[in-house]
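Of the protein chains in this complex, all but one are displayed in their positions.
Chain naming follows the written order as A and B, and within any one chain the residues start at number 1.
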Amino acid sequence: MSLPRSRRVLPGFTPTLLWTLIWLTAVVLLPLSAVFLKASSLNAAAFADAAFSPRVLASYRLSFGASLIAASINTVFGVILAWNLVRYDFPGKRAVDALVDLPFALPTAVAGIALSALYSPNGWIGGLLAPFGIKVAFTPLGVLVALIFIGLPFVVRTVQPILEDFDTEYEEAAASLGAGRLATARHVILPALMPAVATGFAMAFARAVGEYGSVIFIAGNIPKVSEITPLLIITKLEQYDYAGATAIAAVMLVVSFILLLIINLLQARVAARGSRHA
Amino acid sequence: MSAVIDTPRPGQDRARFLQTNTATREPWLVRLVLLVLGVGFFAIFLLLPLITVFVEALRKGLDTYGWAIHDSDVLSSIGLTFLTVLFVVPLNVLFGLAAGWAIAKFEFRGKQILITLIDLPFSVSPVIAGLSYMLVFGARGWLGPWLIDHDLKVMFAVPGIVMATTFVTFPFVARELISLMQSQGREEEEAAVVLGASGLATFVRVTLPNIRWGLIYGVILCNARAMGEFGAVSVVSGHIRGETNTLPLEVEILYNEYNFAGAFAVASFLCVLALVTLLVKWWVERRVHSGDAS
Partner (left out) sequence: MSIRISSIHKQFGTFTALDSVTLDFPRGELVALLGPSGCGKTTLLRIIAGLETADSGEVFLDGREASNSSVRERQVGFVFQHYALFRHMTVFENVAFGLRMKPRAERPSDSDIRRRVHELLDLVQLDWLAERYPAQLSGGQRQRIALARALAVEPQVLLLDEPFGALDAKVRKELRRWLRRLHDDLHISSIFVTHDQEEALEVADRIVVMNHGKVEQQGTPEEVYSHPASPFVYHFLGSVNFFHGRVEGNALQVGDTDLGPNDSEELNAGDHFVACSRPHELELVPADSASAGLLVKVSRLFRFGALARLELDGQGEQAGQIYEAEVPLTSVDALALQEGSLVRIRAGALRVFPAAAPDEVLATNPVAPVSVAPGPGLASAVNA
């Protein structure tokens, strides 16, 4: 970062940038680097033992697998919901529009107990599914339900503004060239939405991988079956196994960084797309 | 200002217009199916859980609320939650203003990396955030021995809860202000300086009024997350009843003790706060997006 070479017209650059850097380092970078330093103090065997034991591997499979499925489901229905909100008029639309952000505003623990009540065998949905032999609460399916809950707004809120700004002229042009609605949707609308959809997917996925509060109540937390990785970290911590917890955390952090990188690249593409339409 | 959108946000009129335009209209059956899929999904996955909280809370009648608001643990967790917010929100506002000013009003190398790093806490699991603070401030962490020597308690105490919450809410105010201030540019500030305003006067009289709705918006989001944070706080709080339990942690404890009515009573209180948050957010959003200056 280069400091100003010449006098600047507006004051305050140096103090505000310094404060930004100091605060960022103190609150975010130093603690996170502690994770990597601690993890690097383990020898390879101990690290592999802690980060890749069968129980931990099972938790990765669940966390990443369920997150992937949840984000995919959210992508499909999130796009449809965004389409509903932008393109159709229906009673209660404003309420739906405002409530889509509920998972952002609602404490995850509250979501967790609400979902487990709803999907337990004597809950409203759990009761409906029980006669068919489908169990949701205390199974991996429960994890999936919780991750769908927390991820939905990411997709809706990244796609919605792009759809709102999408100039009708493109669709009119497609129609004038003889395209039907389905062809227009496939060849004109969806390609324009793609970067935003991908961003929403990646954000929902990133959030789901790290999610803890809403999942643990409904998951049942059975080792190797419905135990998510963040919970495993907490379990290790409670057993004072700092090294084990840190090794798992380091693996997850690396994945987070890669996701962040992907999200940033996608967002740059969304921005480029946006300016091309303007 | 976008010239593309012909009507402002809620978009009722635009939706109606689009459905009268033959080029942008779908057959009614397609419309119906899409509406049922979209709104149905919303109802099952978002609306039903919300309703469940209130139904469960009221299952035993209003008495549960009477119990909950007299329970000293619940009361102290309410107090702790608000205390946390009282620290976290101003810290984030201070940081957001500094970061917004430095990043939006000046050019320097590495700016994009800085913005990315500010967003970093969004993609880190809260549990890992809590763990990383343990590694720094915990009894066996970097600063642990020093803190013990000086009789300072950070982990399993209020400072730890405040710090972990600051981590998870870190980007909320800053990213809102950075993007808003970047879109506003610096011409108005330059105009103020040319007209003889000092740096402070420029900030207070020109910048601050221009970003106030964005600032409020960021504060609302930050506040909601700070009150509801569970994973990170769960790691650093130590779960000491009546001392280091925030409201969401209290919900967990009541639930695990099979005091479902109590858990849902506290949960419904948090739900009301969340709904108020959404209402205020929706209202502020309209002001931010309409660019209404008055």
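Just so we're on the same page, a residue touches a chain if its C-beta (ideal position, glycine included) is under 8 Å from a C-beta of that chain, and two chains touch if they have at least 3 such contacts.
Nothing here was measured: the structure is a model prediction, and the numbers come from that model.
Of the listed positions B:Leu18, B:Leu120 or B:Val206, the one in contact with the omitted chain in the full complex is B:Val206. Interface note for the absent chain: among B:Leu195, B:Ile240 or B:Val276, the touching residue is B:Leu195. Although one chain is hidden here, its contacts on chain A can still be listed: residues 6-7, 9.
Mapped onto chain B, the footprint of the missing chain covers residues 187-188, 190-198, 201, 205-206, 209-210, 291, 293-294.
In this section, only the chains that are shown with their structure count from here on.
Against chain B, in their complex, chain A makes its touches with residues 1-4, 8-13, 15-17, 19-21, 23-24, 27-32, 34-35, 38, 77, 80-81, 83-90, 93-94, 96-111, 113-115, 117-118, 123-125, 145, 148-149, 152, 164-165, 167-168, 171-172, 174-176, 181, 203, 206-207, 209-213, 217, 230-231, 233-234, 237, 242, 245-246, 249, 252-253, 256-257, 259-260, 263-264, 277-278.
Of all residues in chain B, those touching chain A in their complex are 2-5, 9-12, 14-16, 18-19, 21-27, 30-31, 34-35, 37-39, 41-42, 44-50, 52-53, 56, 94-95, 97-99, 101-103, 105-106, 108-110, 114, 116-129, 131-136, 138, 140-142, 163, 166-167, 170, 186, 189-190, 193, 199, 202-203, 221, 224-225, 227-231, 234-235, 247-249, 251-252, 255, 260, 263-264, 267, 270-271, 274-275, 277-279, 281-282.
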